[in-house]
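For reference, the structure is listed below as structure tokens.
For this depiction, one protein chain was excluded, whereas all remaining protein chains were kept in their positions.
Moving on, here comes chain A:
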Amino acid sequence: MSIEPITGRYLSITVEGAPRRIYFEEAGQGRPVICLHTAGADTRQWRHLMNDADITATNRLIAFDMPWHGKSLPPEGFETQEYLLTTQAYIETILAVVDGLGLDRPVLAGCSMGGRIALQLAALHPDKFSGFIAIEASDFQAAWYDIDWFDRPDAHGGEMGAALVSANISPFAPRAERENTLWMFKQSGPGVFRGDLSFYTRDESLIARLGQIDTEKTPVHIIVGAYDLTCTPEDAKRTADAIPGATLAVMDELGHFPMSEHPEGFRPFFADALCKMPVHAVKAA
């Protein structure tokens, strides 16, 4: 029997003028690192790293469920709304969580759509963070699928979404973690994956902003898996090349959900990324 060091609590913030109850988990001490989940998933993607004693000895890993995801409920009145994530709401949510938790310039690590928004924040709000780890992240990805497949009354969007994103998981991933990764997609609420993909596949605004990212002040490190069909190594390289001073690592044996699908394979790449991030004096809580 064992009890993991991860603890979970709730934070109340305001986004778009309305309250949001945000579920967050944390583990470790020292430099704060915000960890953003992918589309259609939740904080559980980060649980392996949050249970890694070497990582958490000097890093306070904090992951939170975006509204509509995991244990963060949708806003009041959601039953009559169409969920469509926007860059503006995504940024506002992350900044409100950083402020709400009283964090002083955390590192921001995000995967997939989390990596995309990390790069947006690197361009638009660098003063709020000390560095950016953008995983499976690129400037823009047009959909190679129809996002409306994943929100239909006549079929299970989660099962279809999971079957689709399984294309992005490396065959090197342990079977159990591959299936756990897909399970989160199967559990996501109706229309949530579609609403996330709307942001991910339709908002091109990052492309024009990449050149304004100042990696002298806030380093940007991009990590990409060779088995990622959605954000390929070519996509990540194009993005890194457009950010002066950005660094890039390609993981030959990983896919689109590295921290979740193959935690052992991802660990050295994440540890290396953390080493590239500056350490600021941590403000007393």
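The definition used in the following text is that contacts are C-beta pairs under 8 Å (C-beta built on N, C-alpha and C of every residue); 3 or more make two chains touch, one makes a residue touch a chain; residues count from 1.
FYI, contacts and distances are computed from a predicted model.
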item: Name per UniProt, for the chain absent here [options: "Fe-S cluster assembly ATPase SufC", "Prolyl oligopeptidase family serine peptidase", "Peptide/nickel transport system substrate-binding protein" or "SCP-2 sterol transfer family protein"]; value: "SCP-2 sterol transfer family protein"
item: Which of A:Leu11, A:Leu73 or A:Ala167 contacts the chain that the document leaves out; value: A:Ala167
item: Which of A:Tyr10, A:Trp144 or A:Trp183 contacts the chain that the document leaves out; value: A:Trp144
item: Per the touch definition above, residue among A:Trp68, A:Tyr227, A:Phe257 or A:Phe270 touching the missing chain; value: A:Tyr227
item: Residues from chain A at the interface with the omitted partner, ascending; value: 144-145, 149, 155, 159-160, 162-164, 166-167, 170-172, 226-227, 229
